[in-house]
Structure formats: structure tokens, C-alpha cells
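Structure in C-alpha cells, see below.
Only one protein chain is missing from this complex, and each of the others stays in its spot.
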Amino acid sequence: MNDTNLRRMLLEFKAGAIDQDAVIEYVESGLYEDVGFAKIDHHRAKRKGFPEVIYCAGKSKQQVVEIFQRLADRSDKVLATRADSAVGEAVCEAVKDAKYHEIGQLITLGWSRSEPEVEQPYIAVISAGTSDLSVAEEAAVTAEIMGSKVVRVYDVGVAGLHRLFGELHKIEDAKAAVVVAGMEGALASVIGGLIHSPIIAVPTSVGYGAALGGMAALLGMLNSCAPGVTVVNIDNGFGAGYSAHLISTV
Amino acid sequence: MNDTNLRRMLLEFKAGAIDQDAVIEYVESGLYEDVGFAKIDHHRAKRKGFPEVIYCAGKSKQQVVEIFQRLADRSDKVLATRADSAVGEAVCEAVKDAKYHEIGQLITLGWSRSEPEVEQPYIAVISAGTSDLSVAEEAAVTAEIMGSKVVRVYDVGVAGLHRLFGELHKIEDAKAAVVVAGMEGALASVIGGLIHSPIIAVPTSVGYGAALGGMAALLGMLNSCAPGVTVVNIDNGFGAGYSAHLISTV
Amino acid sequence: MNDTNLRRMLLEFKAGAIDQDAVIEYVESGLYEDVGFAKIDHHRAKRKGFPEVIYCAGKSKQQVVEIFQRLADRSDKVLATRADSAVGEAVCEAVKDAKYHEIGQLITLGWSRSEPEVEQPYIAVISAGTSDLSVAEEAAVTAEIMGSKVVRVYDVGVAGLHRLFGELHKIEDAKAAVVVAGMEGALASVIGGLIHSPIIAVPTSVGYGAALGGMAALLGMLNSCAPGVTVVNIDNGFGAGYSAHLISTV
Amino acid sequence: MNDTNLRRMLLEFKAGAIDQDAVIEYVESGLYEDVGFAKIDHHRAKRKGFPEVIYCAGKSKQQVVEIFQRLADRSDKVLATRADSAVGEAVCEAVKDAKYHEIGQLITLGWSRSEPEVEQPYIAVISAGTSDLSVAEEAAVTAEIMGSKVVRVYDVGVAGLHRLFGELHKIEDAKAAVVVAGMEGALASVIGGLIHSPIIAVPTSVGYGAALGGMAALLGMLNSCAPGVTVVNIDNGFGAGYSAHLISTV
Amino acid sequence: MNDTNLRRMLLEFKAGAIDQDAVIEYVESGLYEDVGFAKIDHHRAKRKGFPEVIYCAGKSKQQVVEIFQRLADRSDKVLATRADSAVGEAVCEAVKDAKYHEIGQLITLGWSRSEPEVEQPYIAVISAGTSDLSVAEEAAVTAEIMGSKVVRVYDVGVAGLHRLFGELHKIEDAKAAVVVAGMEGALASVIGGLIHSPIIAVPTSVGYGAALGGMAALLGMLNSCAPGVTVVNIDNGFGAGYSAHLISTV
Amino acid sequence: MNDTNLRRMLLEFKAGAIDQDAVIEYVESGLYEDVGFAKIDHHRAKRKGFPEVIYCAGKSKQQVVEIFQRLADRSDKVLATRADSAVGEAVCEAVKDAKYHEIGQLITLGWSRSEPEVEQPYIAVISAGTSDLSVAEEAAVTAEIMGSKVVRVYDVGVAGLHRLFGELHKIEDAKAAVVVAGMEGALASVIGGLIHSPIIAVPTSVGYGAALGGMAALLGMLNSCAPGVTVVNIDNGFGAGYSAHLISTV
Amino acid sequence: MNDTNLRRMLLEFKAGAIDQDAVIEYVESGLYEDVGFAKIDHHRAKRKGFPEVIYCAGKSKQQVVEIFQRLADRSDKVLATRADSAVGEAVCEAVKDAKYHEIGQLITLGWSRSEPEVEQPYIAVISAGTSDLSVAEEAAVTAEIMGSKVVRVYDVGVAGLHRLFGELHKIEDAKAAVVVAGMEGALASVIGGLIHSPIIAVPTSVGYGAALGGMAALLGMLNSCAPGVTVVNIDNGFGAGYSAHLISTV
Partner (left out) sequence: MNDTNLRRMLLEFKAGAIDQDAVIEYVESGLYEDVGFAKIDHHRAKRKGFPEVIYCAGKSKQQVVEIFQRLADRSDKVLATRADSAVGEAVCEAVKDAKYHEIGQLITLGWSRSEPEVEQPYIAVISAGTSDLSVAEEAAVTAEIMGSKVVRVYDVGVAGLHRLFGELHKIEDAKAAVVVAGMEGALASVIGGLIHSPIIAVPTSVGYGAALGGMAALLGMLNSCAPGVTVVNIDNGFGAGYSAHLISTV
């Protein structure tokens, strides 16, 4: 509420350019668009640096298409997560230039894959196994659409440490590292013991039995004996990519 | 058992108007109808102020239809919850004027949408996100069929507080507020810190991973640092609407 | 923010009676008192209808005394919960007229026990067993200090239903009922099936083994098959008494 | 191993009627039939008073048919639990006089419904709701095929206590009572407070959200404040009926 | 409520021997004694076959003494559970002939150790390890004070099956067996596979780490692959002894 | 890294036979093959004594086929676990001599069933019930393809101990025993009390309700009162067979 | 292992300046100091940018003193966490200039409180309640000793949002925000919806009952509906301060 708009409006109001109700309305109104089943938060781009992201789970195809279109009307970058292929197709039909990412279950507008050139800052997205790819891609694409460069380092789990050591230099030089792992999630601790940059650990639901749908990896990562590791929800590649972008642009 | 009927019957019995067995039978008999697979509780309207509500989950289409009809024979208001569309259709075919609510998965007889006129007391039903709509509608329709006026305030989650503040006056003036939210369920605490009326918080199963099917939201709401918040089961819009109606008519 | 003060200040500002900074300051400033280790929320009485309540757990004796005094300076009613006897004594020494409630572990200023006279509205506080007394008293005293009349109905658990039936008329006529029970918490469902008023169920940590510190009672109450029951946290007598008062004065 | 057979064989062996290997073989051999994928325990009828019961879950249709036939060859009573209708049909085709119980998901040979005549001892099987019928029938049929008389008292949950009181005399006179309930499972405690006979409580998976697939009812029943209540696994109608039969024939 | 008293009173009332209020009072009054902090349930002996049992945990020494005395005034048998030695001493001082059982943490009046003579029916109480003795004694003494004969078979856990087999004949001939075990609780299944009588399994909190305070044993016993096993709460020796007595006297 | 190769290369480097980059590359390079979606760990056979095993869950049919082929190119033994029949067929089409094991859901190359001849060392794989067969076969085939001889002892659960005793001599003579059991998992403790060799316990997800998808068996096995028992994840037959082979060849 | 030292040593080795063993030793040796009960990791400052931090829990006073001294010998900054006052005193006696922080339970060498001057980058450490102070101070002191400037914003929980809004400008301008909250942990989501910078949420064990020792807050924070929030272990102020410092210096 520490708002230059408010200051300006107060002066205009004093000058008689606008009336009292306009000020009140400004203070009271939220800057969102009401489409009945949703209130689209157009103010978020300003407040958080990126437009509202569409979480497709639990929304109908029609709802996603409509929200995507409304956001696309006002922004050249739109992101939707947890979109199955039917939703993906529907949006791509409705919105020119939208792209569906099958592995990461994302729909994007205004995204392009962007690997760093020499000396450019970047984020490393690392996955332990092939089964973690979907979550890793969700993180990588999210960071890319927000403007980050991303280096992908996949399938380097601790059962074969030499694979990790072979790629370690790529990870060491990143501004931030996203580490995606299921089962026991030990990769986060191992990388946490080796590099200097902040690490965002993403537990995945890969595993069975006592993996408890990702809880084992989640608990493991929260208890990492290596400092510099923070954690997001199970399978939350989006949140990790988002935070990694924020961190790398602090 | 503090029962004027019993007093009257005792006098009649003493007077010889009725025999001993009639008194015993009165005390022993419950006021319900036995249809084999169920004992329909016709006494409940008197005892609890509203007829028995049909919980459709785990009942066959035929069972629901028969119970609905029996209740409709004795009451102008009937409510069935957790009804899928097949059950909804079957009841609507069998019972004239029954209505199926697709979003809230309810079947009603004797319901109409009822928004408050100026100065009329009402209940506010608030939801955090679009994915919580089904539970919110279950609450709203339940309160309406019981006789309450309802104002719906949807998609005002804490990720965009300005949306909430824009609608806050509607919530502040309600007799009781039902707050429906999944994920971390923080909306209940935020509204609990802002308004005076009793709040019934409904955690929903919206979310994934560490949301644990709604347990995260449930635990969050139970631990709310704001007083005046009570909680019902995950996704229990019916219970929240029911209690909100009771509260608003105390 | 639907605030008559803001409207008045805007007019005064326009009239030149106050300057722009005063308006900004008003909007920005919260109405609280900063004592270093805490920000005492004096605004709460206006916003929530009762002053901030002191949660003593995790605070030092000195901190509680200081906060209690500050609140007592501005309000004739103060409530502190989860106070052990050492804290209770310290406050009673420092603040004339403060009273320590040993069973309920509360400190009050401005409380008096208040049972209803004939026809006066009241809240019923019901406990299942003798071991639940502490939580029940927390609820009863909280409701009383907020201004409610309270009828206490203790030790009427379902293992001896006749004890409950002997007191049922007191419960039936209450505006709201607080039901306090540990172990399996079945009392909430039983009363929920018998009375018309809204019920707030308080699970207690009474029990052992699979009682899981009150989780069994909590889960049981959340799954009550009787409508009209809402639930608060384990041992949260304060929250139940607070909400019951709100409900009974809607 | 306190075995009269062994004593007799030792005498026969001493007398030369049998050789050493026969004794050894007797001690070593278990009395079962090996059909490759299973070792059918024909000794169980003697040891436990009833033949091995077939648990169909996780077995193929062919496996169930074969085991059922082998048991039917040696016993006039056979019981299979958790049988879906396809398995039921297959067994009924293969084994003359086998009967499939659709509600309870059982296949029986040698069963007949048996309600007690006056003064005959019997077991009461009580269910809280219509959705608990399947588990209640599993218990009732199990007790019947083992030789017990059974009285069924269904849909008498605590939300309408008068329904229970109307049937209470049937329950009070039973040798043992099986109480089947989901959600919060309070019915077990209520009946436990009212009757004298041993009670076997069966939690069911009926419910949603914080019912946790029956864990809420299970915990509630284990923590029952009424003595005389013992508990079996969630949805384990078979185990309850089996134990109730044992108890009623002690 | 199927009560011969009520029938008799109605006749007396009709005859004018008693007035209407006496009948009402009879119906309304529960048969309990109100001592302020507790309602002592004197009716229970009639309804459940044994007087109310005092659960000492969470009660003060004074409260236990007073309740014990009141019960001792009306009954020659009194039982209090979970009594530490201070409470035990206080009761023994106040009540002549009361006895404190240190291992089982019980106070009894009217108990004597009673092993069965030849051919007398009895209950077997079996424990897996020395650390389970306290719970086993709670079960044994409870059964004895209720009137059962008890045979104790202690320290026969499955790590040394030959110890169990050496005592098996004692267990096989019991009317009911109480099996007390911590850690993984496998003893219940093993005995369940060997004997014919009903078994009540008591998980104990003996163990560490993944024993989870007795939850591992509890879950194991609930999932026993042997039929005829029912379960009570962790460390609930009282409940097991109580039910075993009921079973053995069905 | 205690590596004779490195020593040799250093000498060659000093001798000028190879240049500095070759040494660096050797140290940095992991010995794996990058196929885009996976880094196949060819070094594992040397490091761990067996090639990388393919975990099919969460991999596409095409991915499994490709990895299987790459491994088959370099090794005469390949193992893939958790393969459904579609994946199994696809691999068998693509790789001559590959074999699909339907019960154990495995694909093997270079496996043959191998029961021990007299005096040959072997592993015993024991299962409690017919429903545990799939996990038991996963263990047995894994041990066999690694080179062990295996004796299978199936369906000898504790509900019928005589079946177990009939086969006990086979188990006693094994170098290591794999014990596969669901429900309460008591078989591990019973065998642990009877034999001398190391035991690997595999809990299975067989069961329902409080079996909690195998957690009850897992907890039971971890708390086994018999020493010499170690445990693997729920349904992890592969891990048990793998470790049993290692143990038997120590 | 992408190590300029190794390259240099290889050249020296080729030149004959060092022998083969020196190279091998370099590769093999870890850079740590072995004091018997611990291997002090002196290499960490180089690898991770800060010396090894001493976790005092579970270590004796003597062990902590010795490790602290060894680290102080090589570094002008040392940090020890979870130190009770006895340990704190012992270290302060042994190491000149060491300082014990009572609230945060830390021992530092080389720390000074450092609030930012105008335009200097800083970290905001925010706490919801007075009871969360200890964890918040652990975070703040950790960040300060690593070299960050810190602004503390304490006691601004969501029950009184105006307190938060009054301090919001301090939080908005931080490079990174550490949000410390117990109970339901909603403060993280609320701040997450309001500011642009990366947020590290620290759940605390403040609360009771269903707070489950901090699990409710942890789950709530992991499920935050606001992006840009990552989470550390319950009460892990150290980890949050450490990561916040890393982020603010990326």
C-alpha cells in the first residue's frame, strides 16, 4: 500500500481532478477480472513480477481455455501447469502460438528453450532418474519462460556417483540449482555437500511402498545434513523453477 | 425424554383411555420407517429442525430413489449429497420438482437460490480457488434449502489478497462465514483475523503431494492463530452449510 | 478498509485541515503497541469484539506480566490462557483484581462466574470425563469473560448414557453447546444426534496408546455422522468458548 | 504336540507295528495338501474348529476354484471371502450347491440363513448405516456357516439414537454383538455402555477425508471409553463373525 | 428401557400408590451419584455386570480416594487402574482391605489371586517378554477380580518358540486367551494359528524407534492372518482382562 | 578411485604416451552412455558386480527397449523389473533370448531356473501366502540371474505353522533366507527364531485396511524380536534377492 | 574434481618436481582433521564458502569446545547452533571473543549485529509471534555472521494483518525474506502473495495438539498457494539464514 498511485490520486483529488469516490474505489478495488468461476489476478505481474499462472488440475477444459485467453490478451507470456494433452490441444487451438510441453505437462505462450552462452548466468536443473523427467521439465520450462537460461543435467542419481562427477562443473557454475529426485532423495544432500550456490530440492513421487508417494524423499530433503538446501512440495517443479529464477535474478 | 407427550399419555393411561402397552410402545418405539436396507429417520425434522439428509456415496441408485421418495412423501424439503449425475437423473425422473446440482453434486427438493435483500441476514460462502467450487456450492445450497440467504464470494485466495479486500465488506456483514480452501488453507486464518462473525472453515482435497488429500489444509485450519474459527471434515461443504444455517438462526 | 475514518480524513485533507502525510500514515499505520518482543494488537477489540488474548505458552513470566499490564491499561477485560501457576501468581501480584483459575490454567481480569437466570440465553459446556475438566473450564471461563452465561454439565460420557439423559434438558435449551471429550470423542456425535443447537466439539488429549495424543478424538469428531458439529484443535477450550460466545450472540 | 496320536504311534513302533521312519514322518509332515501355488491346510478344521477359509483377493479365478473344490472334497462347509461376482460365478458353476452372496462378497457351501428360535442363543450383528451393509453381511454369513444363529439389526447409527433404542432388546439378549460402523464409529461405544455381552467392533472404510479409509473409526473403537469392546481390522466382517461365533460357543 | 421396574411402577401409579412425578423422575433420573467433579455411575454394576472402574490417570489423589470410597460403600469389589504408588498408598490408607498391585499399577478391593483347580474353566494370560509384565498383570488381576480363574504364561515370545510349545497345553485348554506382546506382536498370530479359543491381543508400548509407541504391534495384531483374534488399545490390559472374563462367562 | 588404471595412465602420461587431457578426461568422465533420456551406467558391473538393472515403472516401452538393448550389447545378463506384459512383449520381440516372467513382472536375459544339487550352497525364498507369489518370484529370479541357486518354499504362513515345520530343513540349510509376507508379516520373526542364517524380510502390500499398503508388515519386520533379520522396502523382491545373492557369496 | 590444483600437480609430476604418490595422495586425501570422535572439515570453507558449522545437539560440552577451538584456530568466523547455556559458557571461557546468544541458542566468533544502511542490500527476517523468536534469531544471527545485513520484523502474524502492513515496506525491499511461523504457518503464504523476492519459510514447533510439533506449519508452507516460497525443516532457523545469505549474494 506504499503506493505512488495513491499519492498521485490524492493530489488529483485535492486538485478536484477526481472525486472522493474515485479514491475510495481505487483503494477498495482489487485489480482483477471477474469471469464468474474465477477472479483473474492481472495485478500479479506487477506485484510478483510474473502474471498469474494457471493451475489446470481441477479446472475444466473450457475454464482453462478462457483464463488462458484472458491472460494472453494482456501479457505476451502465459504459463499453465498440470495440463493433460486434451487441455493442451484445446488451448493450442484457441490461442495462436501457444505451445504444449508433453513431458512437463505445461502450456506456454512466449517461451523458447534457452541455453546459456558462455559467461551468461544460468540455472542448473538436475534429475536423479529418468522417471523424474516430467518434474524436471516443469522446473526448466518455468524458469525459461520467466527469462532464465537453463542447463539440464539429467539421470545422475547417487547409485552411480561417477555420472554426477562427470557433470559437476556444469552444476558448480550455476547461479542456482534445482535438484529433482524421488525414492530417498539423497541427491540433494550430495550436491549440497559439493557446491556453493543455493539449491532448491524437489522431491518426486517416483518410488513405491515406503516411498509413501514422495514423503520419504520430502522428509529426506528437509533433513539434509548439507546447508544451503531448501525444499518445495512433492512434484512441484513449477515452484522450484519459479524460485530458482527469482534467486538467480536477485 | 422431557416429553409432554409422555405426561399426557400417563394421564390418559391412568384415566383408562389407553392401556399399559400403548405407553410402553410409545417409549420403546422410535419414530422411523423401516425399508429393509435402511431405517428412515422421520423424527429428525422435529429433533434437529431438518429432515434426514441422504448421503448417496455407497448407496445404489435404487436405494437413493426409494429413500428420496419416502422423505418427499412427508416433507416439502429433501436434500441428498454426494450424488453423481446418474443418481441425480434417476431421482429427478422419479420425483417431480427434484433438482440436480451438477457442481455441488446435490439433489434438492424445495430449494431455490436466495440472495439476501438489503438488511436481510445472510451467510457468506467464500472459496479460495476455482477448484474449490464444488465444495463451496455444497455448502451454499445446503444453507439455502434450510432457509438461509447466501452471498457467494469465490476465488479470493491469499495469493492475491487485493481480491479478498475488494469483497471484504460482503463478508464482514454476514451472520456467519463459510471459508472453503485447499492447499494450505490459509484463507481461514486471514479472514479470521479480519471479521467479527463466527467462521466455519472447510478444508478441501485440492492440491497434491504434501497436501495429503486435504490433511494439510485441515491441520492448518485447526491450528489457526485467529480465534472464532471452527472446522469441519475435508470437503464437507454440507456440514459447513448446515452449521452456518444453525448459527445464523440461533 | 470500508472505513468512515478514511472518508472523514479525505475530506479534512481536501479542506487542508490535515496534510497528505497524515492520510498516508493513517493508511499505513497499524493500531498496535510495540514493546520490542511483541506488537500488542489494541485494534483487535474493535475488529474482533474482544481484546487480544495472551497465549502464555512459550512466553516468559516477565513477558506475560508486561503484556497483561499493557492490555489492562486499556481494557477492563483481559484474558490469558495456558498459564501455569507461577505465571498466574506473578500476574496477580502485578495487576490488582486479576484472578488465576487453576483448573483451566487461565488468568482473567473482569471475569465473574455467571449462570443464567430463567429465560436468559446461555451456552452449555459439557465434558465426558473428570480428566477433561481443565479443557472444559478453559471454554467456560472464556465464554463468561466475553459476556455469555454458561451452564456446566460435566462427566456425562457415553459409557453411562443415563447420566447424559438426566441432564439433557439443560443442553437442549442452550444457544450453543461446547462438547469436550477425549478417548474416542463419541459424546459429540451422540449429542449431535439429540439436540438442535450448533455444537462445537473439543477433542482432548485424555487417553493413551492409540489415542495418539487426542488425534483419535479429533478424527472421530471431524467424521461425526451427526450434522451441526464443528471442531476445534485438541485441548483448545479457549477457541471453543470464544466461538460459542460469538454464535450465541449472532 | 501334546498328541495322543504320537503316544499311540510310539507304542506301535515299540511293538514293531510301524517302523522308525513312520514316526519321524508323522512328526515332520504337516497335514496339508500342496497344489503348487498353495498349501491347503486340511489340518485346520481339527486345530481351529473350522476349515481353512479362502481369501480371494490377489488370487486368480482359477486358483480360487481349485482350492474351493479341494476343500469341498473333504468338508461339507466351505467359505471364501472378498470374492467378486466373476469369481463367485466361476465357483458356483464348478461346485454344485455353492452359493454366492453378492452384498457380502462371499461364496459359501453348506450355509443357510438361520435366525434364532425363542430361547436359542444367538449373535447380534448391528450396523450403523446402509453403506456398512456389505461388511455386516460378511460377519453375519460367516457366523451362520460356522453354526451360529444371527439376528441382524441394521441402520441404527447414533445420529438417530431412538432407532437404536427401539431395537435394543434384541441386542441385549445376544451372546455376543458385532458392531459395524464407519465414519467416527461411535456406535461401538454407545452399545458398549448399554449392554452386558462381549462386543466385537468392526470399523468400516465408509466416509471420506479425515475418515482416512477407516482409520478414524478404528482409532475411535480402540479408544472406546466403554469396557467389553474388542476390535478387528477395517472392513474385516469375516474376522468379527468368526470371533463372535467362537465367543458364543465358549 | 425394556424395564420391569417401569411396568411395575406404571401399575402402581395407576393404582394410585405413586404419583405421576415419581414415574417421570424414575425415567428421567440416571442412577448415579454427583460428587461435583464426577458423576459416579452406580447403575453400571447392574447394566454391565461390574461396578464402574476408576481410571486414575489425570485424576488427583484426593479425587481417586473419594471415588474409591464411594464405590466401596456400595460394592464389595472395586477396581482402579493406572494408579501410581502414591495414589495406591493413599487409597490403601483410606480404605481397609484395599490392595495395591505394584507391577500392574492397580488398586483392588475384594480381589484374591485365583488359579483354577482341575477341570475349572479359566483364562490364560500370555506375555511375550519380561517387559510386558505390567500390562499382563493388569489383564490378569482384572479378570480375577471379576471372578475368573487365571493361568499366567509369561515370557514365551516367538524368538524362542520352544518355550511356547512347552506351555501350549495350558493355553489350548483356556476358555479365552489374552496375548500381550510389544515390538512386532507376532505372538498373537502364532497362538492364533495353534488354538481354538477366542484370543484377545494386547499390543504393548515395549520397543523403540519404528515400534512407534506400540503402533507396530497394534497394526500387526489387527492384520493377523489367523482368525479368532480381536484387539484392544495399546497397553490396555484392563480392557483385555475385562473382555476375556465376559467371554469366558458367556 | 583407488585405481590401477589411474596409476598406469599417470606413468604413460609421464612417458609422453598420452597427454594431460587424456588423464583429466579419464578422471572426469564417468563410464556411462548417454542416450538423452538416460545415462546408462556401464561401469556398474565392475563396481557392484552386476550390470545396471532397469526399473521399468515410469519409463515408456520405447525407453525400456532401448536401454535393454544397450545393456544387452555389452553384457550377457540383463534384468528389468516391474515390467508389465506389454513392455515384456516389446523387449522379447526386440531382444532375442530375452524372457518375460509374468508372475514376477521381470524381463531377463541370460537367466535359467537353477535349483541346487546336493551340497551346493543355495538361497531359500519363502512366502507366507499365495498372494505374495509375485514378490517372491521377483526375489528368486533376481538371485538366480546373479548366479545363485534358489529353493522356493511358498505358502507357509504362521496361521498353519505345521506347513512351515514340514519344510523347515530346507530353510535351515540355506546360506541366506528371503522371507516374503504381507498382513502382519509375523513369518519373519518366527523363522528368525528358528534358523541360524541371515534373513532378509520383504513386507508385501498384501492386505487391506490397517495393513496400510504394507506398512503394518514393514513395521512388524523392523521390530522383529528375533535377531538376524534385516528388511527391504515393501514389495521389493528385487532388492531382497540381490542382497541375498551378495550375502551367499561373501 | 575440475581442479586447477590437479592440473598443476600433473605438470609438476611430469616435470619430476613431485612423485606419483603425491598425485595419488592428493586425489585420495580429504582435507579434514581427525580428532578421534570427529573429522573436522576444514575444506568446507573453500567448497561451500563458510567453515563447517557445529551442531551441538548430541555432542558433549568437551567435544563442542574442542571442535570450536580447532575451527577458531583456522578461521576468524565460527558458528555453533543448538547450544544450551552450559555449552555456551564453556566455549566462551575457552575461546576469547566467542559470544553466546541466549535467545537463539548460538555461539559465535566474529559476529556483530549489522543492520543495513540506506541502499545497502539486506535480508528480512520476519516472525509471526513472540514464541517464534528463538528460531528467528537463529536465522538472523546466521545470516549476519556470514556477512549479510539483516532487518528484523517480529510478531506480525496474520491474526492482526494491519501489523504486517505497517511493516510491509521493510519486507518488500529485502533481497530475500525469511518467514518464521508456527501453528498453521499462514504468514508465509500471505507474504508470498505480496512481495517479489524469494521467501524461505521456516515452520516452528510452536503450537499444541494438531500442530503435531510443527508438522501442520510445515505442510502448510509446502502447500503454499503463493509461488516463490521454499521451505526448510521445522525450527531450522540456521538453514534458512544460511540459504538467505547465499541467495542475497548470488
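Chains: A, B, C, D, E, F and G, in written order; residue numbering restarts at 1 for each.
By definition in this document, a residue touches a chain if its C-beta (ideal position, glycine included) is under 8 Å from a C-beta of that chain, and two chains touch if they have at least 3 such contacts.
Note that the structure is predicted; figures quoted are calculated from it, not measured.
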{"item": "Residue of E:35, E:57 or E:210 touching the missing chain in the full complex", "value": "E:210"}
{"item": "Touch with the omitted chain, as defined above, among F:63, F:108 or F:233", "value": "F:233"}
{"item": "On subunit G, residues whose C-beta touches the chain left out of the figure", "value": "28-32, 37-39, 41, 43-44, 52, 55, 57-59, 63, 203, 205, 213-215, 218, 233-236"}
{"item": "Those residues of subunit E which, in the complete complex, touch the missing chain", "value": "129-131, 133, 154-156, 159-160, 162-166, 206, 208-211"}
{"item": "Chain not shown, touching residues in subunit A", "value": "128-129, 157-161, 183-186, 189-190, 192-194, 207, 209-212, 215-217, 219-227"}
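Just so we're on the same page, only the chains that are shown with their structure count from here on.
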{"item": "Identified repeat of the B-D interface (over half of residue pairs identical), from A-B, C-D or A-G", "value": "A-B"}
{"item": "In subunit B, residues with contacts to at least two other chains", "value": "1-2, 28, 129, 159-160, 165, 193-194, 209-211, 215, 218, 222-223, 227, 233"}
